[in-house]
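In this view, the complex is presented without one of its protein chains, the others remaining in place.
So, chain A:
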Amino acid sequence: MDEVLQQVAKLITEVVGPDFLLGVEITRDTTFSDDLGLESIEFVALADKLNAHYGVDLVAFLADMDIDEIMAMSVGRLVDHITARV
């Protein structure tokens, strides 16, 4: 589980660029919307990386969520999803 969290944090850092995460530790509670402010193009890039690394479809994962769930979507929730799938 920790391993997945570490890997997801690494992929996010690759997408966002390390400069913008200085001093920000990505934890299970980090939200994509508010904390990371992931832009749409970064979201697509992250989806590609997750797919390549885990074969997990981020778009399909989000397709099941309503707007409040997407707003609250955290790194931990993604990690759990990956752990359950892989």
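Definition applied: a residue touches a chain if its C-beta (ideal position, glycine included) is under 8 Å from a C-beta of that chain, and two chains touch if they have at least 3 such contacts; residues count from 1.
Just so we're on the same page, contacts and distances are computed from a predicted model.
J.: Looking at what's absent rather than what's present, what does UniProt name the missing chain, "Anaerobic dimethyl sulfoxide reductase subunit A", "Amino acid ABC transporter permease", "Nickel transport system ATP-binding protein" or "Glycosyltransferase, MGT family"?
T.: Hidden chain identified via UniProt as "Glycosyltransferase, MGT family".
J.: Among A:24, A:59 or A:86, which residue is in contact with the omitted chain in the full complex?
T.: A:59
J.: Would you indicate which residue among A:14, A:34 or A:48 is in contact with the undisplayed chain?
T.: Of the candidates A:14, A:34 or A:48, A:34 is in touch with the missing chain.
J.: Touching the absent chain: which residues on chain A qualify?
T.: Answer for chain A: residues 16-17, 19-20, 32-34, 37-42, 59, 62-68, 70-71 touch the chain left out.
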